[in-house]
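Structure, as structure tokens:
Only one protein chain is missing from this complex, and each of the others stays in its spot.
Up next is chain A:
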Amino acid sequence: MRLSTLTLAATLAAGAAFANPVAPADVVFTEDGAVEQSLSGMAGNPEEGAKIMGSKQLGNCVACHSISALADVPFQGNVGPMLDGVADRWTAAELRGILSNAKLTYDGTVMPAYYKVDGFTRPGNAYTGKAADGPLDPLLSAQQIEDVIAFLGTLKE
């Protein structure tokens, strides 16, 4: 018991040490817009994912989507579809693609690309209204996206 926990911890730590996040420009999409390879090389944490989706400062996914499992988050929007049961509709790779750049799954969608840093018109410095003062960071980090995918994976009917 003790041994296996330690082994697991060691494996995770090794994973952390070696896993290089895939840079936004290097993400490989399939023809249908899915992304097979984990962005961070590490498993996602569903509890973190839930926080990221509900937080205005992070994913703010609830601005457009409602999710029954996040019932404690007030004011969920309906610009996008409700996400209950989303894991029955999409594989992890497809969800990773939708998060990284939803336009490759849904042509012209209003859903922002969470792992994309170039090709924007008049990119700003976050929500200041001022010009960006350097290269953009993606809206979510590689690990945050994996966390969100892990949470979405729990949304089964």
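Heads up, the rule we're going with is that a contact is a pair of C-beta atoms (placed from the backbone, for glycine too) under 8 Å apart; a residue touches a chain by one contact, two chains touch by 3 or more; residues count from 1.
Definition applied: contacts and distances are computed from a predicted model.
Asker: Given that one chain of this complex has been left out, which of "Energy-coupling factor transport system permease protein", "SoxAX cytochrome complex subunit A", "Multicomponent Na+:H+ antiporter subunit A" or "NADH-quinone oxidoreductase subunit A" is its protein name according to UniProt?
Answerer: Per the UniProt record, that chain is "SoxAX cytochrome complex subunit A".
Asker: Thinking of the whole complex, not just what is shown, which of A:Val22, A:Ile67, A:Ala87 or A:Leu139 touches the missing chain?
Answerer: From the options A:Val22, A:Ile67, A:Ala87 or A:Leu139, the contact with the absent chain belongs to A:Leu139.
Asker: Which chain A residues would touch the chain omitted from the figure, given the whole complex?
Answerer: Interface with the chain not displayed, on the chain A side: 31-33, 56, 60, 62-64, 66, 74-82, 89-90, 94, 105-106, 110, 112-113, 120-132, 136, 139.
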